[in-house]
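Removed from the display is one protein chain of the complex; every other protein chain stays in position.
Let's turn to chain A:
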């Protein structure tokens, strides 16, 4: 069954490539991509917006994209977002931190159904914290689909939880076709953690939507200097450092104000500092911010401060710079790669070094030698665009489309060779069970009994055709199911 499936897939791929070659000017093959992650809206964060923006750009480039995530409370079933982006909220049990439980098997029936009915060719999983992403990679390989994985975070090597996650990552990635990291530091980290061949790891940075983050110098008060911090208030983001910087600098500069957006367990630290030094009028804590409000906070400041202790790729500093702020940040993880030197001041992750850096920038601001916000924005807007990310991701898809998915015997051999005798054997056994389970499912519900889904996006997308005729897409689609 699996063999036949692979043969069929290869057939479609081969015909696809020849079509693409014949089409020539129309660009390359169009892929049916399935993005899988535990993290998606209504949950908020960097991974979520990355998946959404990347999907939107891929749809614009003519690919078909569906997103698979787990159900969030009452939000379950199938939904459509802008431009026919289809989202499956599958009812899988959430274990911890919005991540589903990994049993390696229970998600197979639903995921298989989605992959088959949407005629998926590429499975793209996101975030190493997401159990669902690992599950889907595992199942996709069993089903003979090509796989891509994007890693969004850096990890340590020392503590127990990292050791376990790294082992899981090794198993999960050893037969994945391609891996994408968001910065070179992250690539190095992932290659070491998962013992990978660096050749199959690409670096594609994140992007920001520059039109969302435009500078507005009229909104800021030039009689004082405002430092903006927007981050979750957690240990990883270096909030303890911030608690050390605030009293130091506030004593030195009477016109210095802090504006802090975000929520988290470390809010206590900041409140203590504010209480102790009587800085209520100068340190404002805004609490949790919605994504659309971030820009309104950013434009009120002159300097953007980031105190992260670890970071694969810092979106916040790009957003800050895009709003025309001067950026001061710690020199950790992938941050030095993110912005050119004239837009950022890098410091060591210590209170004294960060104070020095801030003082230098404050002096520049006072002297009026700081670059104009509009100039900074114009520079940043060319650096990171989602279209660029989508183009580079497309190249990865094109490349793996010609690659071969490992058949089961080679996959087992590779698992045992790469992942150590014990874990390798265990997971090879699990892979065999997964394959048998797939055979059982294919016997219970043959592929021919699964209705092919109507495409909302992609080459035969119904929304794309409708949107030219009618702007009111949502009710139109439901009708177009019948009229196609």
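We adopt the following convention: a residue touches a chain if its C-beta (ideal position, glycine included) is under 8 Å from a C-beta of that chain, and two chains touch if they have at least 3 such contacts; residues count from 1.
Simple rule for what comes next: contacts and distances are computed from a predicted model.
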- prompt: What is the protein name, per UniProt, of the chain that does not appear here: "Synaptotagmin-like protein 3", "Trafficking protein particle complex subunit 6B", "Phosphatidylinositol glycan anchor biosynthesis, class H" or "RING-type E3 ubiquitin transferase"?
  reply: "Phosphatidylinositol glycan anchor biosynthesis, class H"
- prompt: Which is it among A:91, A:254, A:368 or A:421 that touches the chain not included here?
  reply: A:91
Message: Of the residues A:60, A:75, A:117 or A:236, I need the one that contacts the missing chain.
response: A:117
- request: Pick out which of A:77, A:198 or A:287 touches the chain that's been left out of the picture.
  value: A:77
Interface with the unshown chain - residue positions in chain A: 76-78, 88, 90-91, 109-110, 113-114, 117, 445-446, 449-453, 475, 478-479, 481-483
